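Note that one protein chain is taken out, while the other chains of the complex remain in position.
As written, the chain order gives the labels A, B and C, with residue 1 at the start of each chain.
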């Protein structure tokens, strides 16, 4: 199925860069480049297959599980080239979240059952953390799973589940002990989305896309063995994943690609020679450069086998707020075209002036709002007393 | 003693402006113009006398008490001209704080006893609010006054008393009932600084000036009749004064004069033609213009006989933070000269690059830190629940 | 004494207008109307019945002859629940041009506008930049008649529009002509605006223009005045929008619970809420100053400074406030299901239209500091 594992890390960074670049230019579909918003599975299926055939689905997984086994430096090169060529994300919750988690905390059976189908793209994962009254406050979640023989019976509602309408499976947090204190009594469950009793309702976002869903659970029966880690210990499992997520959410990808878009617009609009623009652009360029540096520091920590500490929250804060500032400057530079939805015509080509701005809005909210991240840093890194 | 009262408000704004301008150009000493930091009494004594002789000491007091009786519009003209000509403040706590307070809440005896000597400059007032452990948290103050016959006996320590070393009198808050809850049991007292038991220790500030003092009280006997308002009701008296103070602290004077200094530097350094500078300068110019607008709105409220609400805190926040941003830009524009204390030589003349920056530092702290002001607005204007 | 009684008379009249606008807003307007995307002719008629269409029109042109300061508080009321109809584009920008034109054609158009049966648009813009070149559209004499050719962009409103006032270069001057939307040679391509409305790119290809259609042979000054008025009017709508967004957000902060607490009790949010309130109050005073300066102005430079002063503040404040409003609402604020997002979309549209904050700051700098190096 997948090509034989190769030792990418043996290549020099420059050589690896060339390989990656060639791979993208050879295989990635032209019409999918520089997508202004998140792509649905239907658009990305072909590309997923291509990645799968070449063993390129999971750059960061160890090779023994079918990943590329890239060390952090190589992973950064990979991401940089992906951004430079404007390669869109495939639905990647399985690749980024479930895979690393099962490798770290799953059973052999779970790894064998789930990992290969993530690599082939047969199974697409979505996330079930947030609830209407437990957004950034995950410990307040109320969706419950009651053990009934060999099954958990799940009832409740999840929300902000990204592209759940394309998911075949969901990893979710459920309350398995209602008597326990808030963060205890939570379990981590893997759920097949075709199980009877599940209803998915896409929500339209500000930018007009159906990027998130509400998911309703009505007496949904989930096999007992689908639990990851111990029962009632799901908070610890989720926390491990949260620092992965923060690393991922803090990846310079968004900001980097937004900055490229800003450069493009500066050329299209002729603002590239305007000293006021250059001053603002340079400040953002340096912000993105330092974001890259910060990201490399944390990924190196992961690759050195160290656990990520609570300080990884700063990556998410800085990454998303830099992204947001770039979106603001794009709107500013667009002048009158900043009032138009979708592509506007400029002399040198067409440009969507608002997409970055819109995409920046949820980035400071999801994955734990930046307010929650700041609480974490203040309390757990700076040791300031609790409020 | 003072010239006969005149109806300044009958003049048109333009005419009044001409009168004021002529007054300053005729009388104000050239060497005291555009003083980068607060002037001591010894420097300003001559000018105080001049103001006194012409009845110009108290622009905002009613004419029947010896003030100029200016309505808000005229007062703004007065302040604008003062700033434009670079007229320094005389020690003005008596004029700005004590006068209006006694006019509003004092007894006839107090008015008769104290107001004339403020107008002549014979008596100079300083403030005794803050204490080492009650900075912005005035309700926590501990300096106590115990009634002993016809006198209060005062013991304790005040701090951040501006230019107390030049003061002949202090208006202060003291605790007169230790059993009462925090904001109750506080009284408002007028104290002669020559009373035995008072020690004044000037503190050197960051900018190297002795602008504030600590004042120690050791069994200081203050006549009972020196209380303003009722005993144990000093918090209400002080609050009335605090909104005066906020209005005063939010006056555009500081920001306006800092902006003039920035303009001067822009010309001296040649940066006036730099588009990046112009962009930043214009933003600040508009910030100061809107600060002026805000100030006029609140002063108009006062002159219409309305009480100032808690929303006046925004004036203090915006005024001092605009001032601070201007100080930052002055340092930035100074380039290498931004490392030098005191005047630096530029081709067109000399310029003190750091004084505005230094002066901006305490402005966001004194008179209730901007953090406290934001708490006030959130709680009392926006009605957000208490933390 | 005359001065004072004039003032109080004016204040009474303003209050009357404001109150009727507020009543209309309460009765007829809902932010969610933006979702439908289309202009309501009933609401348009309603605005006409309030007398708003002719408020700024001089009495000798059949209007009420009031000033921009009289309109501002009413627009604030309409902006608060996000008026979707192109009042400013059609009644202020186009209306003021028509009123200043004084031809039989403009008189009849103005009458239809006042009756609420006409939706005109001014087509002046050719570059996205306020300070860009907008003079490529040409009016040329040919075969005895006149011919209009060129392309205008961001024409607002771009849908349901009955005709355009087009600014064209004639014999060395800017001539304003009327072109019906259905005239031969006119092609309208609509572009969806952020707020769901439509702006249009309008192509004019050899469109025949009769002498009757010429609204002003040398119309640059007239157009300029109308633009500055419209810019201040947009600021008033934005101020209403800011108040609406802040009210909605403070309500949310007072009721939404997370971590077992009302989120409005979190001090970090309280301090940021205060900063939004400051933006609102600065916006209000910036408009007051601009209105006062505009009404006293006797030259176009002063009018432009007044307009830029207000728009620089309001365009910026509206975006600061609505972005923070989304953040404070959290996830729900990013869905199209909650109205707070509509405030952001409308803010994006009105902030950019007629020049964004950076453009107006630059123009203010140019006019007050002189040209840059």
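Please note the rule applied: contacts are C-beta pairs under 8 Å (C-beta built on N, C-alpha and C of every residue); 3 or more make two chains touch, one makes a residue touch a chain.
Here the structure is a predicted model, which means the values were calculated and not measured.
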| item | value |
| --- | --- |
| Chains shown that the absent chain touches, full complex | A, B, C |
| Residue among C:16, C:117, C:171 or C:268 that touches the chain left out of view | C:268 |
| Touching the absent chain when the full complex is considered, from A:9, A:199 or A:387 | A:387 |
| Touching residues on chain B - with respect to the absent chain | 130, 133, 135-137, 140, 159-160, 203-206, 208, 212, 269, 276, 328, 331-332, 334-342, 344-346, 354, 357, 361-362, 364-366, 369-371, 374, 387 |
| Chain C, residues in touch with the chain not shown (by the definition above) | 266-268, 270-271 |
| Hidden partner interface residues of chain A, rising order | 272-275, 278-279, 281-283, 285-286, 289-290, 293-294, 296-297, 311, 314, 317-318, 371, 373-375, 377-379, 381-387 |
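Please note the rule applied: only the chains that are shown with their structure count from here on.
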| item | value |
| --- | --- |
| Distance between the centres, which are taken as Cα means, of chain B and chain A, whole angstrom | 53 |
| Separation of mean Cα positions, chain C and chain A [Å, integer] | 40 |
| Contacts with two or more other chains, residues of chain B listed in rising order | 274-275, 279, 387 |
| Interface hub residues of chain C, defined as touching at least two other chains | 266-267, 269, 358, 362 |
